[in-house]
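A short worksheet on the structure shown next.
Every protein chain except one is present and positioned as in the full complex.
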């Protein structure tokens, strides 16, 4: 069994799923749990979603790993058990949501799950102060709310909800939660400032300072600081095909960006964007010019300092003699 | 008759309008509707706002185009009919709000309405979880909420509300709704990501990927991708006097920007900002240098690729041989 979880979710008026919340997903659950389940409910095999009644909930509540499930007995919303025998491409909304939860609960790292076709599976949802609403059913609800003297607050219309309404991992700060999607991975000690952004299946292994944008598929490793509005080129839209990752103790300064993966202890100066096609002058620690290369040929290397020479306009890659250290004060006591 | 709409709104304690919600505005309504109205209520002529009582609401409810109005009979807030005989500069808050609704309902395109003086007409409003509040009346409400153990959530203090609390057009995704003002125009198939922003009287004709900022008056045409933090120079503040528009199938890459209008199939590389005064080296597809021009002289032309040569620091405009295609997966099923 790859994963299983109990959850509670929302359906539209046609009975189609809009979203599911899994408070305690399990990865590779013990076979004894799976065996116990088969005494409580009928599980055929494969990836499956089972509606739970109060009797089942009571029995599941006796299993340690299902702690809290009895809270859901009174729920007016559908309560389910989702089982993923294998990590195959998600075929249903409950499957897709379970995978996003696995990432945000830090049970799996980005780029290790099969998420093929997830955009086609996930429905577009209006995220409101009365919960998830099908956009097609929104108009009349807005009118009724106004008639009652209220405003129906629509904070997002998107296939992905904000992470913090589902998962708040330990030891993080997220200054503005609208910018972290469910499916983001935020390691212990990570601070995402107001300008930071983390897409699904992407993240920071922690501790990290994130004031820039972590695109889908991008990982930044411990000690790395992504400055304000710093960009990591994505592969979904506008960017290229190379998945970006950034190693440890790097500093991508404010308004800078990278379209190539970087190793450890790299720095990109403020305002400079390195694209794969940028032609770069290599300079050693004795200031000798070693020739030019395309930035893509430097992909994944460590100890690089990128600047644009302000006397010549030439983009240079120097040996990075001064790696950064995170300000410990900003990451302890998260 | 230019436009008419029924609405429900909020006034401050002095009886001054703060905002109005028009669920179903009409552009160029049929004369038969206007004639019918005159049998129900007293409409002198010109641009006019009429308070509606329950009897009027019942009679209006019999007109197809006023579907839903009867929901407002029980409203404790003022219900009105706003009529704009002509598209003259807005003279009242209900007029200004109706025009913003016309844009967001896609009934008119940006830059086609008379919005002269709208900043002076619109009041500043505290947008809270109990609705629109006059900033002058906010302090005591905040204190009372605290005394009652609650926090009065103030999500914005601005002349423009967020669009999604008034209009959610079909076929769009808006990952973070606080960044799209009422009066934005979002065409079918448009996705506004978390870093995207769309001002009033501005927009994307759709389908589009918007991860950058669409300033007041700016339009981007179908197939164009505005990358993360990409900037379109505005005319209200800090920018110049030229209204920017961007044609079809352009890519303004992450952290780039433009201060000139662009035609179709143009690309600006990541991190490069083209201002009207930027001196640009023209280069043809055979890499011949054709001379230099100011960027403003290239305004509105198509098939341009702008880069800063990383070996010389010179800004170049090359023939764009590789126009972008939007990732269809991200825009279908919106």
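Letters are used for the chains, namely A and B, taken in the order the chains are written, and counting of residues starts over at 1 for each.
One rule holds in what follows: a contact is a pair of C-beta atoms (placed from the backbone, for glycine too) under 8 Å apart; a residue touches a chain by one contact, two chains touch by 3 or more.
Being a predicted model, the structure only gives us computed values, none of them experimental.
Trainee: Quick one: say which of B:12, B:155 or B:301 touches the chain that got left out.
Mentor: Counting the whole complex, the residue in contact with the absent chain is B:155.
Trainee: Considering the whole complex, which of A:83, A:178, A:244 or A:280 touches the chain not shown?
Mentor: Residue touching the chain left out of view: A:178.
Trainee: Of B:173, B:265 or B:308, which one is in contact with the hidden chain?
Mentor: Residue touching the absent chain, from the options given: B:308.
Trainee: What residues on chain A make contact with the chain left out of this view?
Mentor: 8, 21, 23, 68, 71-77, 129, 131-132, 162, 164-165, 168, 170, 172-178, 194-195, 209, 211, 225, 227-229, 251, 253-255, 269-272, 308-314, 324, 326-327, 329-330, 332-334
Trainee: Write the list of chain B residues that the hidden chain touches.
Mentor: So the residues of chain B touching the missing chain come out as 119-120, 123-124, 126, 129, 135, 138-140, 142-144, 146-160, 178-179, 181, 197, 213, 229, 231, 233, 236-239, 255-257, 259, 271-273, 275, 278-281, 292, 308, 312-315.
Criterion: only the chains that are shown with their structure count from here on.
Trainee: Could you state the distance in Å from the CA-based centre of chain A to that of chain B?
Mentor: Chain centres of chain A and chain B, defined by C-alpha means, are spaced 29 Å apart.
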